[in-house]
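Before I ask anything, let me first share the structure, which is written out below as structure tokens.
Every protein chain except one is present and positioned as in the full complex.
So, chain A:
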Amino acid sequence: NLMRVQLAGSHVDTQEPKANPLVSVSDEPETLYKRLSLLVKGHDKAVLDSYEYFAVLAAKELGISVEKVHKPPKKIERLTLLKSVHIYKKHRVQYEMRTHYMCLELKYLTSSTAAVYLEYVQRNLPEGVAMEVKKTKIEKIPEHIQKPVWDTLPQVEETEVKS
């Protein structure tokens, strides 16, 4: 009776590990990214600051190394329009739209890490904030240019020019 109780309480796993349907394992080599650059644009600086804290924290938790976090200067788009519907050219109204930027650069990622990080960070993008992503891929040098050309060409015999 005691033995049966012990077996009933414990989790007796089968020999196969549990297969998670969401995780896909493939044999093809992953593309490597040297740099993943996220440029975040917004109207409100406070929102961008809090988003920067969130993105850096997420990168640290996932083990992604952050190259640098810098804030490019803001761009102000100014419009000068006529104040009145008809005539009165001397009286105008001025509007401006400020866009603040924040650039987050991450280095040395694999494509699956990049996919996971980008999905998480983009799902939590606040409203009124836009993001542009630039990826820099690392590729192997193609075979035909691995060695310099002048090493492989056959030696040309030098002919004297007789004038």
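What we mean here is this: a contact is a pair of C-beta atoms (placed from the backbone, for glycine too) under 8 Å apart; a residue touches a chain by one contact, two chains touch by 3 or more; residues count from 1.
Basically, contacts and distances are computed from a predicted model.
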Among "RT24 protein", "Neuronal-specific septin-3", "N-alpha-acetyltransferase 25, NatB auxiliary subunit" or "Myotubularin-related protein 9", UniProt's protein name for the complex chain that is not shown is "RT24 protein"
For a quick check of understanding: of A:L62, A:A115 or A:A130, which residue touches the chain that isn't displayed?
A:A130
Residues on chain A facing the left-out chain by the touch rule are 41-44, 75, 77, 93, 97-99, 122, 125-130
